[in-house]
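Before any comments, here is the structure.
Below is a slice of the complex: some chains, not all, each in place.
Going by the order they are written in, the chains are A and B; count residues from 1 in each one.
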Amino acid sequence: MSKRKRYRSAEKTLGTSPGTLTYIGEEIEHATKIKRIEYNATDYRVDESSKLSACRLPGNNAPFVGWIDVDGIHEPKVVEALGQQFRLHPLLLEDVMNTEQKPKIDLYDDTIVFVTLKNLHHSGQRQEIETEHVSFVLGKGFLISFQEERRKDIFEPVIERIRASAGKTRRNGADYLLFALMDLIVDHYFLITERIGEKMDELEDYIIQERANQQTLATLYTLKRELAHIRRVVNPLRDIVGVLLREESDLIRPGTVPYLRDLADHVSQIIELLESYREQIAGLMDVYYSIVNNRMNSVMKTLTIVSAIFIPLTFIAGIYGMNFDNMPELRTKTGYFWTLAAMTAIAIGEIIYFKRKKWM
Amino acid sequence: MSKRKRYRSAEKTLGTSPGTLTYIGEEIEHATKIKRIEYNATDYRVDESSKLSACRLPGNNAPFVGWIDVDGIHEPKVVEALGQQFRLHPLLLEDVMNTEQKPKIDLYDDTIVFVTLKNLHHSGQRQEIETEHVSFVLGKGFLISFQEERRKDIFEPVIERIRASAGKTRRNGADYLLFALMDLIVDHYFLITERIGEKMDELEDYIIQERANQQTLATLYTLKRELAHIRRVVNPLRDIVGVLLREESDLIRPGTVPYLRDLADHVSQIIELLESYREQIAGLMDVYYSIVNNRMNSVMKTLTIVSAIFIPLTFIAGIYGMNFDNMPELRTKTGYFWTLAAMTAIAIGEIIYFKRKKWM
């Protein structure tokens, strides 16, 4: 959500022909890394720093699943070359490179499924939420994944699983691989969401113990914006998985459907969590305001009581402080004491009155 | 809604292969108890502590209904063994063990209907709402029910009914049994909802009799969260029963449909109740704030009236308390009494003014 970046992007593209490849995002210096992974139930090969030219379209009945894991989307040349090798539509490539593209699914004929998502993780000291643009191209027997160049390849755990075991991923096709990678991203969403839940529980304790201040409110406001951001990232995923489930081409095999359904389930669980957090924040704000209001009220009551008791008494004192020559009371012997007694009586009367009104 | 638990679950599963059985929930020490109940219109058998191996798939035309009531879902081995015996999908078993799974229905081919719900009951001293994860697997001629291990088997009343009479449950199939168990859970929802209604009526009395305080507001806030929790538990049930009603496989027989429709009806009645409670809470909060505001206003008015009356009078007293040598009024004989008279007149004038303005 870096602000400066955002403003430049529209001016950059205004008037250029649609489908022109322009990288929109933070500037990056490292070169694109390409991993090529091929596997089936019995065997696997991982080529950690593959050359572009080695990435070829697997034959229709290739005995393995081909996965090209592209780490870095800032070099138009690389993306364009890949696009030509796999015959991808220029608009698809534009979406791969545009880090501001919101999550969506596009079907190109019956041969290509294009999915673009956001991965979320905490990063740095202040644990801010970082958003990473991720795209998948699913074709017959192959999957290409694109991610922004970062310190770490987010798909490492899946590569590890392929290496380690001859388990479910190895026994299934490219569609299952797509599911596994999306599932990984959804797991990251869970992590992020739970951290927010943790923060909110902390804030709730703060507020209910009446230790909250203006700062707490600012934090709630920030959390609210984070929730809105996550919601914008997660919500489209529901439709994306829905399209995959309804998709009747050969790309998604029946055996993968229960897994996709499970994924859809997870997504809607996150959406529900986010929704309940949003309600909770609204509730907490109400409680906070009610506490502030309540404290203000007791401040005002104190002022009122002190004023209402002492102002009349001071007036009486004022009367007998007047310098008229002829003020008979002043000359009596017990006048002072009667006055003090009267003042005490008035004060007690007022206190009783306030107690009855439940102001004290 | 124990908070600590929640945060661990996502980290536990991040990066593991989907379908891996992991128990997510509170730690439990007791072993899983398995009851095996077989019945038909004329006969029944209840095996209170059945062994896993005795749980077998009934033949297609078995002359009885088989019900396996599993009490405890924390032992992956037990659940896995049951899964193998009844050929259940690994994702189904994952959902059985994940106490955080939200209510849903899944159809596996035309042979298995999987339903997972939450049972709600009050527990302990403070009568907090406890949520229990319950799952049902309905197959041809059999039903498996899973529940968390608690002090009491929640399905006891249905077992009693099977024991006691040769009534409706005995004359009907596994689909009717599923309905009966779900109906029992919905009856629990009614109980919970009514308790909340009771609490709200109490609070309403409190608030309308102006005896409410900051604590009352906190209780309203808690009730609101409880309502939101129940809503999240009950809402999906509407869809679940809807799917069962539309389901056209042989698993749900036409005779069971009116009962399911009745159940759907009860569910939407609860949802409506919850909705009306939510509105009522919002209304009560408004009334509370209006009362607080009103009281504040009368506090402020009192302050204003007292100040507005006595401040000018005190000023007059102050004038004649000045020590100028030449202050002719001070030397007159009746000056003091005229001053007192003037003060009284001013006070009365102000009181009349305030009365006219309806501030007093």
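FYI, a residue touches a chain if its C-beta (ideal position, glycine included) is under 8 Å from a C-beta of that chain, and two chains touch if they have at least 3 such contacts.
Nothing here was measured: the structure is a model prediction, and the numbers come from that model.
A.B. asks: With 2 identical chains placed here, how many copies of the sequence make up the full complex in this file?
C.D. replies: Copies present in the complete complex number 5.
One rule holds for everything that comes next: only the chains that are shown with their structure count from here on.
A.B. asks: How many degrees of rotation bring the Cα atoms of subunit A onto the matching Cα atoms of subunit B, given to the nearest 5?
C.D. replies: 70
A.B. asks: Using mean CA coordinates as chain centres, what's the subunit A-subunit B distance in Å?
C.D. replies: Distance between chain centres, rounded to whole Å: 27 Å.
A.B. asks: Can you list the subunit A residues touching subunit B in their complex?
C.D. replies: 157, 161, 167-169, 179-180, 183-184, 187-188, 190-191, 193-194, 197-198, 201, 208, 258-259, 261-262, 265, 268-269, 272, 276, 279-280, 283, 286-287, 290-291, 293-294, 297, 300-301, 303-304, 307-308, 311-312, 314-315, 318-319, 321-327, 357, 359
A.B. asks: For subunit B, which residues are in contact with subunit A within the complex?
C.D. replies: Going through subunit B, the ones touching subunit A are 3, 6-7, 9-11, 13-15, 17-19, 89, 91, 94, 101-102, 104, 106, 108, 214, 217-218, 221, 224-225, 228, 232, 285, 289, 292, 295-296, 298-300, 302-303, 306-307, 310-311, 313-314, 317-318, 320-323, 327, 329-336, 339-340.
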